[in-house]
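What you see is the complex with one protein chain gone and the rest in place.
Letters A, B and C mark the chains in the order given here, with residues in each chain numbered from 1 onward.
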Amino acid sequence: MTIKLQQNSSKLKIGDLVHLVGEKNRGYVISLTPGKEMQSHLGIICHDDLVGLTWGERVQTHLGSVFMILQPALDDLLRDIKRQTQIMYPKDIAYILVTMGIGAGSVILECGTGSGAFTTALAFTVGKEGKIYSYENREQNQNTAKKNLELFGLSEQVEFKVGDAIDGFQERNIPAIFLDLPDAHKYIPQVRESLIPGGFFGCLLPTTNQVSEMITALKKQNFAFIEVSEILHRYYKPSATRLRPADKMVGHTGFLVFARRITHYHENNKDFDF
Amino acid sequence: MTIKLQQNSSKLKIGDLVHLVGEKNRGYVISLTPGKEMQSHLGIICHDDLVGLTWGERVQTHLGSVFMILQPALDDLLRDIKRQTQIMYPKDIAYILVTMGIGAGSVILECGTGSGAFTTALAFTVGKEGKIYSYENREQNQNTAKKNLELFGLSEQVEFKVGDAIDGFQERNIPAIFLDLPDAHKYIPQVRESLIPGGFFGCLLPTTNQVSEMITALKKQNFAFIEVSEILHRYYKPSATRLRPADKMVGHTGFLVFARRITHYHENNKDFDF
Amino acid sequence: MTIKLQQNSSKLKIGDLVHLVGEKNRGYVISLTPGKEMQSHLGIICHDDLVGLTWGERVQTHLGSVFMILQPALDDLLRDIKRQTQIMYPKDIAYILVTMGIGAGSVILECGTGSGAFTTALAFTVGKEGKIYSYENREQNQNTAKKNLELFGLSEQVEFKVGDAIDGFQERNIPAIFLDLPDAHKYIPQVRESLIPGGFFGCLLPTTNQVSEMITALKKQNFAFIEVSEILHRYYKPSATRLRPADKMVGHTGFLVFARRITHYHENNKDFDF
Partner (left out) sequence: MTIKLQQNSSKLKIGDLVHLVGEKNRGYVISLTPGKEMQSHLGIICHDDLVGLTWGERVQTHLGSVFMILQPALDDLLRDIKRQTQIMYPKDIAYILVTMGIGAGSVILECGTGSGAFTTALAFTVGKEGKIYSYENREQNQNTAKKNLELFGLSEQVEFKVGDAIDGFQERNIPAIFLDLPDAHKYIPQVRESLIPGGFFGCLLPTTNQVSEMITALKKQNFAFIEVSEILHRYYKPSATRLRPADKMVGHTGFLVFARRITHYHENNKDFDF
């Protein structure tokens, strides 16, 4: 069964992915299934009772708690996963997609499935025409990710693979490879082996020391156009008469490193800013 | 003719979209066409001479200047457009896509085609299965955008429309609407009319005063889950032994405002943080 | 009795201001007084027992809890006050001092004594040769501030005054005036009356709406060189091998607005960037 995030009908129907938002903006993402129930500490909602309701309406649990009925954005799916484990932030995921050329029909290999947040984002973005190869060395982790992807109707375009980065990847001529695992700088030769000439490399690293190690590894393996950056996201209190940034903000989620595989390094590459 | 950004062949062929990167990382995006020439102040490159070369290789102009041959990312397409006019930044575009639920197959309406940068990002992301309605009241502007989209092979999924926001939009039950035009807060009733219940609204505003006006307009029209934020992007000098943030950074590109159309506002919506 | 923050002796003596830092960096600032005790939930330390110890040493409470013995910086005094109420942050205070020309021997008038944090910073910076006029309309608040200033040995150079900004200030030709009170933009005529021609005006405002109101008020009253800015302070985890920004940061403490009183506005003031 294929689930699409966007709906062209204003009424809910079986198969829809629904974002139920309760008190304090706490949300749950469910896939409307006949006979199923959404259970939370705020009470129960029967999936069947939602069918035929209008998007943007409100519904009550059997305990009287109120939930808003909304279509989920990718952002909401990611937050839903996030409640379970530490994941990449939407702001970082978004920039990675745009920088690594990922859109409808794209092919990408990631190593470090983790809880599947980034896999979800990739699968959602590339669609049925695209293809994700997702490696992970801990099979159990990958099973959680699989379940999430299936719930969201996004598992079809993902090929999950159990394997260690040190052994390399079976695929060749992959247009884009993303690493999200410890000691990522150790696997750049393996990345080069599987990446198409000119292809996109990306990773997210927590510390400055790791960024230094990664830059060294990338230069050694003839990667160029190395870009290091970080994305800061600042929220505001949405008050028309008392507009101001929120008191607290996330201070750090990681450094983004991108590079391109070039054929070989000429001495006069110094003409380029890499 | 359909052009895809990603290539599964390691060699260039007619129809490929190519990013030629010269000195100081100055880049040109071309679509390989038989008999055509790329002309720049650094010299000429014949498209035909590129066919059969390997991605990530280097090529010289007739004047001896060197260019790297790379597959373009969405980011590069946007920068290519950017040389012509003031456009939205990739960091903002990326976050908008993720927050408004845009992926393969999505439908979205934008008002303010401008130079077509955001239109390009949308068309690239939604793919052939998706659909973009792009309104603009200055037909001439839209023509530039059209040409860009055609060059990138992304025009098929876009329906360009000449029209003024004040007159509203012909479409109904659109899942997501984005405004990028002056006085955007004046057109929220028109947005509500065309947006599906629960649907996503987004806009990018330069000043705090406009954000205040927009919040007021959204509340008046029963929008909820209003989110105001901004994205700061900080680049680092990619040196392994002298890693440090770049001396200069872009200080401001605009405030992002998102909201959802809800059916109607209940008094006890105060349970939600909107 | 005068207490100086800096000590030229390596041993503690009666009259010294001492920063006792316990578990989790929780600190207490005390003024060494014969016969007095420092009481906390971690146990008691007799002031007399500290006399003759070396700065940078450790001492135990009667319950065995350990405290480091340190000389306090202004920063520590401010944090000590901070435990009691919402105060201005050191990063903001620091920049205000430098921008408004405050150093040894300076004269400044502030309105809004509050808990006395900024008053402390001013009194510490201007020294005995300087002079602070500190207005507050709630006498009780001012008493707390007075007690803090006395503890720190900084009250001599401060003249506390009970009064409302609407009634203006008794002083004339004051070189610098700082407002930290609600609706600060309403009192710019009163500020102009007491400020020396060319003098420095400063304030800290929470919202963008207030900044807009303040800019309007300042222009109306012939202030020029209006500067609006904010200071973001980003901490790092001090690990040599895993250096990275802290996970959380303070997102907003207020907008700083500075301006200068000019004699009168000429039409060709447009030559200046104000």
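One rule holds in what follows: a residue touches a chain if its C-beta (ideal position, glycine included) is under 8 Å from a C-beta of that chain, and two chains touch if they have at least 3 such contacts.
Quick caveat: nothing in here was measured; it's all calculated off a predicted structure.
The chain we do not see here touches A, B, C in the full complex. Per the touch definition above, the residue from C:Glu37, C:Glu129 or C:Asp183 contacting the chain not shown is C:Glu129.
Residue in contact with the omitted chain (choice from C:Ile30, C:Leu74, C:Ala145 or C:Val158): C:Leu74. Of the residues in chain A, those that touch the hidden partner chain are 208-209, 211-212.
Mapped onto chain B, the interface with the missing chain covers residues 206-209, 234-235, 241-252. Within the complete assembly, residues 4-10, 21-25, 54-58, 66, 68-75, 78, 90-91, 93-95, 97-107, 121, 124-130, 173, 175-176, 196-200, 208, 211-213, 215-216, 219, 224-241, 243, 255, 257, 260-263, 266, 268, 271-274 of chain C touch the chain that is not shown.
Everything below uses one rule, namely that only the chains that are shown with their structure count from here on.
Seen as a C-alpha superposition, chain A sits on chain C after a turn of 180°, to the nearest 5.
One inter-chain figure worth recording: chain A and chain B are separated by 20 Å, centre to centre, where each centre is the mean of the chain's CA atoms. With centres defined as mean CA coordinates, chain C is found 45 Å away from chain A. Each of the following residues of chain A touches two or more other chains: 208, 234-235, 241, 243.
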